[in-house]
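Moving on to chain A:
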Amino acid sequence: MEEVLYNILGAVVTFIVAFVVGMTYGGLTRKITARVQNRKGPPFYQNFIDAFKLASKKTAIHHGVMHLMGPAFLMVSSVMTLLVVPVLSGNNWFPNLNFHGDLIFLLYIMTFGPLGMALGAGQTGNPNSAIGVTRGLSQMVGFEIPWVMALVALMIQYKTTSITGLMDAQAQTGTWLMFSSPFAFIAAVMAMFGMFRYSPFDIVGAPTELASGPVSENGGKFLFVMMSSGSVFTFAKLTLYIDLFMGGASNLVILLIKTFALYMIPVLYGITSPRYRTEQAVRWFWGWPTFFGLLAIIQAVILK
Partner candidate 1 sequence: MVGTPVLFVAIPLLAAFLIPLLGMIWKELVRIVPGLVLIYLMVLSVNLLNHVLVNGPIVEVIAGWAPPFGINLVFSAFSGFLVTLMVFLGLIVWIYSYRFKRNVGFEPAKKYFLLLMMLVTGAVGIVLTGDIFNMFVFIEITGISGYALTAFYTGRDSAEASFKYLMLGSIASTLLLLAIMILYSQLGTLNMAEIATKIHTVKPAYKVISLILFITALGIEAEIFPLNGWAPDAYAEAPGPVGAAFAGIVVKASVYAIIRYIYTIFDISGAYDFLIIIGMVTLIIAEFAAIRQEKLKRMLAYSSIGQMGLVLVAFGFGTKEGVFAALFLMLNHAIIKSLLFLSGSYLVYNSKDKTIAEVNGMHKFLPITSFLFALGAFAIVGLPPFAGFWSKLSVLTAAADSHMLFVMSLILMVSVVELVYYLRVVNRIYFFKKEESVEAKKPTFNALIAMLVLGALILVIGFYPDVITGVIHKASADLMDKTKYINDVLSIKQ
Partner candidate 2 sequence: MDSSLFQLLDYGVYGTAILVMLIGLYGALVKKSLLKVVIGLSVMESGLNLLIVALGYLKGGTAPIFSDGFLNGTNKVMVDPVPQALVLTAIVIGFGVTAVALSLVIRLYRHHGTLNIDEIKNLKW
Partner candidate 3 sequence: MINDKHSQKIVDYIQNWSRKHSIWVLAYGTGCGAIEIPPTMTSRYDAERLGVRGAATPRQADVLLITGYLTVKTLKRVIRVYEQMQDPKYVIGFGSCTINGGMYYDSYNTINVLDKYLPVDVYINGCMPRPEAVLSGFAQLQKRIAEGRADGAAQYKENLEWYRANQKRIIPNWVMPEYNW
């Protein structure tokens, strides 16, 4: 029982850290975007203000059960991802669920939320929501291919499907996987563009054409939960990437540095790019990223 409580406490702490870091990263992104556009931009804590305001807004209406549950689904996915990913390697502060799942499980739990959210968005009855969902799902089919290829390459090279196994492999050899399996890293990073949905892959929300897509009927608390889920998810995914490719992080500072560095790749790429159409986006992912994924698998087979 105590162990369970301890676990829950650890999970809560992890969640808070993830929330704060994710929100801050979001704010920083806005700031950086503004600076790139030669604006002053909002303060880096702007996202916190927005979130708090949303949480304080009244939520008077809903469109049905699934609409109510949608944000919760989304949160499940984010938090579960967070819990399965080892946040800090080499210490057992936040073991969470690390030892109960593996990468394939992670891949699936990551899709849980968007789909649940899609159901919620569907029930609002707003056509824009459904269009946004279809775009999002299409894009997912796109980027999952290089992403899975990269993961499979890692798995077969190190004969394990667990994240901790891969981290151990890095610790033993002392080389980050992004150097020992560069193609896998490239493919995974390219897939990450789609995962974070910054432009040119922001086809889901696309405020100018879809009125923010799936979330268009959600305000107030709904939006708050979604926003925080997004932040947590961002953090979880970044952590996953650095666990897989950059040797993990032994303390929070290194974690922040590594994740921030990685995070800037899609952000900076996004600021300078216009938006793709859906099929262009999907095909983009099936082009070079998949090619790199193939190279990664070939490399893994050779080096196995």
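Candidate entries met the following condition: all candidates are chains of the complex that A comes from, given by their letters.
Simple rule for what comes next: contacts are C-beta pairs under 8 Å (C-beta built on N, C-alpha and C of every residue); 3 or more make two chains touch, one makes a residue touch a chain; residues count from 1.
Values in this document were obtained by computation on a predicted structure and should not be read as measured data.
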Of the listed candidates 1, 2 or 3, the one touching chain A in this complex: 3
Candidate 3-touching residues of chain A, taken from the complex the two chains share: 30, 34, 37-43, 46, 49-50, 52-53, 56-61, 207, 210-212, 215-220, 223
